[in-house]
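Removed: one protein chain of the complex. Kept in place: all other protein chains.
Let's turn to subunit A:
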């Protein structure tokens, strides 16, 4: 009798390029990025950290609606997105707003999404993405469909999707990987393992030692990556993308990461389920700190440079929130107009009733 679990789990080592001190420990795996591209990655991480801080503040002031904090997960989110091409299609979960912003979604629309305004989800032409998914895991099966469609059309592009460690427990997670695997569809499945599904630690989520190994049963490639190391995340995604467009099928990427903030801004209190020790253990792995060190050592980054990004981010956020404020408020009749291609008679009747209410 030959049992396999132990042999499989041992094969999933964490892929890392840049260690916590900002030193390259895996030179061979170093991605081919120019100095300008490296700086652009840092620029995006700093910008996104500021966006997170401002979004939290705006939420507390009642100027934003639903918001799921992103600090800590910048390398996982932006490293994957940076490896994409414009024609690739993103299926985000609700924490994955930064990826679609860097894929082209105007900031003011991201704010309108947060406020539950439909215009936040009216993506401009050429922004290949869905609006953030609320139901855990639903986007995984949809990704198999988008990827299969790309394959049928002969496109050299990929569909990429995101969920968290909790999402891997949903049936949709397995179904999505299995379908994409069966069709050898060009899909990339990212699990941002931030170790807590709201309050439930990943150890209670599954008996599996890694989430990456869940790829094995679907017969697709799986890799576990240091999700605080933007270079490793980028390299793993780039590799998955190349294989996908070459017809070699989908990949599951597990990034080990951490969300510093609460699950969402709607009353979650992480002190009920996480210790300060654990928080500070992860803060030491911070993706910005280590990448900053790396760039500074190469003479590519300075405090001055960082301050410029921070100022730019603050200015743009201010302008975007102003634009969101100026956008006409959503009305019940707007909801009605977006229900069907043609308004059915009963809704036509209700439309008149609510137009009258709204003009009062």
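Assorted remarks:
Just so it is clear, a contact is a pair of C-beta atoms (placed from the backbone, for glycine too) under 8 Å apart; a residue touches a chain by one contact, two chains touch by 3 or more; residues count from 1.
Going forward, contacts and distances are computed from a predicted model.
Among the names given as "Alpha-ketoacid dehydrogenase subunit beta", "Aspartyl/glutamyl-tRNA(Asn/Gln) amidotransferase subunit C", "Peptide/nickel transport system ATP-binding protein" or "Phenylacetate-CoA oxygenase subunit PaaC", UniProt records the absent chain under the name "Alpha-ketoacid dehydrogenase subunit beta".
Summary of contacts with the chain left out: across A:5, A:57, A:135 or A:217, the touching residue is A:135.
Of the listed residues A:66, A:102, A:183 or A:260, the one in contact with the hidden chain in the full complex is A:66. Remark: the omitted chain is touched by one listed residue; of A:94, A:108, A:179 or A:258 this is A:94.
Considering A:198, A:217 or A:319, the position touching the chain not shown turns out to be A:198 (whole complex).
When the missing chain is restored to the complex, the residue among A:102, A:123 or A:273 that touches it is A:273. Residues touching the missing chain, restricted to subunit A, are 65-66, 94, 115-117, 134-136, 166-167, 169-171, 197-200, 204-206, 266-268, 272-273, 329-332, 334-336, 338-339, 346-347, 350, 353-354, 357-358 (touch as defined at the top).
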